[in-house]
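Handing you a structure now.
The complex appears here without one of its protein chains, the remainder shown in place.
Up next, chain A:
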Amino acid sequence: MAMNLTAIKSIYRFEMARFFRTITQSLVSPVLSTSLYFVVFGTAIGSRIDTVEGVSYGAFIVPGLIMLSVMTQSTSNASFGIYFPKFIGTIYELLSAPVNFIEITIGYVGAAATKALFIGAIIFITAFFFVDIQVAHPVWMVAFLVMTCVSFALLGFIIGIWAGNFEQLQLIPLLIITPLVFLGGSFYSVTMLPPVWQTITMFNPVVYLISGFRWAFFDAADVPVGLSLLAISLFMGACLTAIWWIFSTGWRIRQ
């Protein structure tokens, strides 16, 4: 039987409605924090650093800042999106509806990724007010952004299914994603680190994502673009496999 496209659309719309109900809160906080980053890193510290890899420091941190927000936002949106129905009990409806796990995942992950994309776009626009930026490869920029939104939304979706309470829901983003992103070269080039740290950093998957995204902006990267693409594909594949396993075993969903 064909996919239940109507169901996907319904889930997507219902989730997007949640986003638009709280649009001010959803956008104010990322815009505010990005502006603060620009003031602190771009202006205060940036005035002491000329250029990094040929770009002004203020512009250099733009891709990293967008990635930072987009990764945390897709993760938290998706994890909350699927955790909330579990928490309030409305999950019964998803389980009793003629939908399969692919449709449920597309609906929730699609909505979470879209929200994160919105926020990414808003930050990009905010950045224009602070620094001059050119984008060398606009199509690749969008592609990296979309892939990052989707793969982190998948990760968030898994966290939301796994989480048994609100603390756990916030724990993973706080304990894993934030450090990985901060240490992933958001605010510096990996080449600026001592050699030992450069090696260690190479085990951080986020490095590849930020590097690829930055390459789309400035045509310069810490790692080859191909590796960035490979890294994000592997990450997405791992999340998809995990979700497939969760639904096929009913883990933490069906009793």
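The rule we apply is simple: a contact is a pair of C-beta atoms (placed from the backbone, for glycine too) under 8 Å apart; a residue touches a chain by one contact, two chains touch by 3 or more; residues count from 1.
Definition applied: contacts and distances are computed from a predicted model.
Asks: I notice the complex is incomplete. Of the names "Sarcosine oxidase subunit alpha", "ABC-2 type transport system ATP-binding protein", "Oxidoreductase" or "Acyl-CoA dehydrogenase", which is the UniProt protein name for the chain that's not shown?
Replies: "ABC-2 type transport system ATP-binding protein"
Asks: Which of these touches the unseen chain: A:Thr43, A:Thr90 or A:Gln134?
Replies: A:Thr90
Asks: Looking at A:Val62, A:Ala78, A:Val99 or A:Ile246, which residue reaches the missing chain?
Replies: Selected residue, touching the omitted chain: A:Val99.
Asks: Which chain A residues touch the hidden chain?
Replies: For chain A, the residues touching the absent chain are 1, 4, 6-7, 9-11, 13-14, 17-18, 21, 85, 88-90, 92-100, 250, 254-255.
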